[in-house]
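A protein chain is absent from this complex, but the other protein chains hold their places.
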Amino acid sequence: MTSTSVIDELKKFQILELLEQGKRVDGRALDEPRKLIIEINAIPKANGSARVRLGDSEVVCGVKIQPDRPFPDMGEKGIFICTAELLPLSHPSVETGPPGPDVIELARVVDRGIRESHMIDLSQLVIEKNKSVVGVFADNVVVDYDGNLFDACAYAATAAILSSKTPKWEMKNDVPTLVEGGESSVPVTTIPVSVTMGKIGNYIIVDPNGDEWNSMDARITITTDSNGNICALQKGGNGGFSFDEVIKCGEISVKVGSKIREKLKQAKEGGQ
Amino acid sequence: MTSTSVIDELKKFQILELLEQGKRVDGRALDEPRKLIIEINAIPKANGSARVRLGDSEVVCGVKIQPDRPFPDMGEKGIFICTAELLPLSHPSVETGPPGPDVIELARVVDRGIRESHMIDLSQLVIEKNKSVVGVFADNVVVDYDGNLFDACAYAATAAILSSKTPKWEMKNDVPTLVEGGESSVPVTTIPVSVTMGKIGNYIIVDPNGDEWNSMDARITITTDSNGNICALQKGGNGGFSFDEVIKCGEISVKVGSKIREKLKQAKEGGQ
Amino acid sequence: MTSTSVIDELKKFQILELLEQGKRVDGRALDEPRKLIIEINAIPKANGSARVRLGDSEVVCGVKIQPDRPFPDMGEKGIFICTAELLPLSHPSVETGPPGPDVIELARVVDRGIRESHMIDLSQLVIEKNKSVVGVFADNVVVDYDGNLFDACAYAATAAILSSKTPKWEMKNDVPTLVEGGESSVPVTTIPVSVTMGKIGNYIIVDPNGDEWNSMDARITITTDSNGNICALQKGGNGGFSFDEVIKCGEISVKVGSKIREKLKQAKEGGQ
Amino acid sequence: MGGRDTALVLLDENGIRCDGRKVDEPRRIMIKAGGLKNADGSAYIEFGDNKILVGVFGPRDVHPKHMSNTDTGILRVRYHMEPFSVTERKNPAPSRREIEISKVIKEALEPAVMLDKFPRTAVDVFIEVLQADGGTRCAALSAASVALADAGIPMRDMVAACAAGKAADTIILDVNNEEDQAGQADMPIGYMPSLEKITLLQLDGVLTPAEYKKCVETGIHGCKIVYELQKKALTEKYFGNGEK
Amino acid sequence: MGGRDTALVLLDENGIRCDGRKVDEPRRIMIKAGGLKNADGSAYIEFGDNKILVGVFGPRDVHPKHMSNTDTGILRVRYHMEPFSVTERKNPAPSRREIEISKVIKEALEPAVMLDKFPRTAVDVFIEVLQADGGTRCAALSAASVALADAGIPMRDMVAACAAGKAADTIILDVNNEEDQAGQADMPIGYMPSLEKITLLQLDGVLTPAEYKKCVETGIHGCKIVYELQKKALTEKYFGNGEK
Partner (left out) sequence: MGGRDTALVLLDENGIRCDGRKVDEPRRIMIKAGGLKNADGSAYIEFGDNKILVGVFGPRDVHPKHMSNTDTGILRVRYHMEPFSVTERKNPAPSRREIEISKVIKEALEPAVMLDKFPRTAVDVFIEVLQADGGTRCAALSAASVALADAGIPMRDMVAACAAGKAADTIILDVNNEEDQAGQADMPIGYMPSLEKITLLQLDGVLTPAEYKKCVETGIHGCKIVYELQKKALTEKYFGNGEK
């Protein structure tokens, strides 16, 4: 039978005690994310890729772009799918096998943040209406874990998409056929940035690390777009937020998000 | 390790003792089914539906009708598939996950009872020969369990099919396309009725409730059609029947079946 | 917790002691395979079949030949797939359920031995280029186990393919259609023979039986073709081979293989 | 948000929505406590055209044992859609969407349930969507709270849930299926009115910071309407003319 | 029943069936007891073109232990078709049909096996259909009885099995594949001749009550023919010229 370990309890106590003095275990301000390192084109044979470290959490995202059938009733739009997987080498507690609810939620939240921002202009990814469209698959794999994978995966996927080149296909004899030299950037309309905040006691902290993640009462992930609008949100954890906290988290996500967005732009420029 | 519980043993003893006096635990005659309540159109957005209570067993059946590819070598017939699922809220012992042999047998017996009676005239459900046909899917979900799901599901599926309206499709550009206003009843040729009997000691009882179900030595489910013919049968349980018992069960199924058939007809009329 | 049983240890000790005197537990020479009995056409309704006993290991292989879609980029070649399954009646330790790594390796090694020899001329199995090809499926089922299934399955599959007749199909209205009376042998270019050797201590033994299989440090399976060339190889087991041993095993596989090849040819002749 | 083009008028010149509602008006809601024989507690909700049944079992033993917790009870939630509940017949295998919603509803209920009162045991909440119409997770969460109360599970408060959203550039209450497909944003909210805590919050679709605030306020307003109906359902069962 | 239209004459003017048999005549049946080295008991049957192998293990320990029963032994049956046993190559994953037939055969054997003689243990019956030709479940059940006897499992009686059915408006014994596809009814029966108990009974297809009675009688007649061949197979192995 499981039981909250004494060490976990002590860590939470220490984290809370520091927060009451306005401090965090790793010295950050409450609204300060960890150091973000973005390496694009880490997987050169993919159509786009990025390797991202957020503190000691590390994610590799590869983008594959290939022709696909459109979804029913969506014949005038390309396909975008974003996944996330925790590799067993990322942490001793990760098990192989089909993903559990935590990983499924992670993948779906990262996917929705990008999807709802309309980052990729899917209407430009049609080969032949109702018959063949371009599919953009952004697969995240977590190689090292230290909390807050929501943001680490979102940044990896966004950076990988920004770095992606899509081949060009035309229909020949009803089959999508590659057009040599037709490569272009993926059509991007905005840069979504997810900011995840944890609630410990009555404190809201940005980008919780692994120890903070284990001590949180609740969390909220808010994605904002280049216009500073909010385009996706997910509350998690077995605690609740007050109305004021929810509004405050919205404000933090806009402010922190705009700084991260600059880093993503720089990474793209640097990689070109 | 499992072991037949003492309470189960005592219940079986009590049931047998009463049967020796010609009585059942709930006061019914040996060949008397429980009270049957049929509510049709319980799921208005489905193409047909019914909510059925047989004693304290309760089943909801929804029918979905949609174009499908014909089975190989069956290009001149529509498709009929009937399923059954025990929802975990129907009884504390039900587990989530893939269905076990009991539930698979339940679904297949209910499906065959309807299929072998030729209730639905599948030859009328062809959109274009060999290319596209109409599929009728009758999905039963059990929401409360008190024995004899074979009959509860069969009645729910039959009532739901009787209440169903099928849209009309025509092939346009090789795609089945909805014809507005083309709705009609599903073509029905007969009304199959399943009657399940349990054998306890040397007694044959109709429609065993939950306690009787746990005490049975063997069971038999016989489906009859509107002509009073027998069109499907399934013996179950780890006991056997004599030749005379099998013939007697056939007679009971015809007699009891005709009464249930009237209730199914009334429910259809009432619902229109 | 598992632990090597004392009986297994004693058996291994006995096997080694005999090997030091140049003997095997069943009296065979070190490079002598067990008695091989091949019955072809054991499953007359299949397109080809064989029942093979290698000592007390017994395998039934049935070949089904049917039209299929070609693999992408392989539109000018038919399909060949060989599988292997351990039936639970073959040994008390076999469990039902999806195959484990051992059985997956077995199936893939048997498949590759035949595939890499180019035994079947797949270029002759095309119905219409890029659209429809002939698929040859050779499914092995193990019905009795006494070691060395690699060779028993390979011989069963090879004998079954040699005995196979393929129907003829032509495209009519874009559908592969059977041509009556068009039956012919499967086009065969060579007869691959797999020879499996075990290493116990410093001894190399051919065709290990069940007890020898449990005592092996490592094994090697080498397939040779009718020209005496080596066309597939798989090392297994948690020990290693020296360079000299690997070369010696190659020589044994050519020598033993040519004898087995004669038996396979005879079985085919005998069956016709 | 789908954001599909459509000829549908989501909001007319008089501020009336496509289904005749005002901007801050929820759909028809009917909640019934109890109803199932075998479940320890149950509830049935009709929320617009949603029809959802919830059954609760527990506190009961946990199998396998190592899944239990010596310090607290655990809550397990399964959100499940029937094959016939949606327009295209649904594959019976649990979808990733169903798994995520199960988790989100579980985490929305946990702050309300006094799990520490029954360590080593589990409370199981089984949600069955018989007919779906947009906003199933809010309807399901509202019914689940009633079913937990009906099962006698000690609770700090009930969680009431309702979505707010944006359509035709206006913040609206209780987004229906058409508004969800053609609209601009959907924000499901779960709220404990007595404790003033938001326990479920999601958003799909684009909102300015000001709209975001308005949307949360509107959703909480809807939750309070639902809360009254939840209490009424329990009152009817336990103090009314008995179960119908 | 498929009830497909076909030019096939199922019964000619002389009462002879499409494969040359009379109405009450079974197909060629060959049963062999034993044959497998590793199984505790085994049998092989050819029943028309059916070729079926059965292996039995047990009584043996049950894993995991909580599946065992302190009061009685348990019987486990797996009916399985090889990929090459049917016209279209079969997918190796167990089909719902195979799972149902496994259960039906298990329940047909249970009245015959004295399971109470070996509590806490299991007897496993593995049925492998090498070639299928209509009536596999009856052939499988008949062979399984012989394999259980060959394994020395104490039994009250053997279960013999044969189907009856209806084709060309006539009740016939031992429906073959063509008759099953084009015919009107198929009724597999499992029967313990000494104890006069029907332990397997299924029906697909339409019968009047009178035909129903005739059909059961005809099937039992077939079971008695099979029963003699089962006994002969065991006699040959244990008292004959030894195993061939």
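Couple of notes before you dig in:
Chains here go by letter, A, B, C, D and E, matching the order in which they are written, and residues are numbered from 1 within each.
Criterion: a residue touches a chain if its C-beta (ideal position, glycine included) is under 8 Å from a C-beta of that chain, and two chains touch if they have at least 3 such contacts.
All values derive from a computational prediction rather than experimental measurement.
Across the whole complex, the hidden chain's contacts among the shown chains comprise A, C. Only one residue in the set A:M74, A:V143 or A:I247 touches the chain that does not appear here, and it is A:V143. Only one of A:L19, A:V63 or A:C231 touches the chain withheld from this view, namely A:V63. The set of chain A residues touching the chain not shown comprises 42-46, 49, 56, 60, 62-64, 66, 83, 85, 87-92, 96, 137, 139, 141, 143-146. Residues of chain C in touch with the missing chain: 1-4, 101-102, 104-105, 107-108, 112, 116-118, 220, 225, 228-243, 246-247, 250-251, 254.
Following the convention adopted for this analysis, only the chains that are shown with their structure count from here on.
Fewest steps needed to get from chain B to chain C, stepping only to touching chains, is 2.
In this view the innermost chain, defined by its CA centroid being closest to the centroid of all protein CA atoms, is B.
Centre to centre, using the average C-alpha position, chain B and chain E are separated by 27 Å.
Here the CA centre of chain A is 58 Å from the CA centre of chain E.
Each chain gets a centre from the mean of its Cα atoms; for chain B and chain D, those two points are 32 Å apart. Chain B has no residue in contact with two or more other chains. In chain E, no position touches at least two other chains. Listed by chain label, the pairs that touch are A-D, B-D, B-E, C-E.
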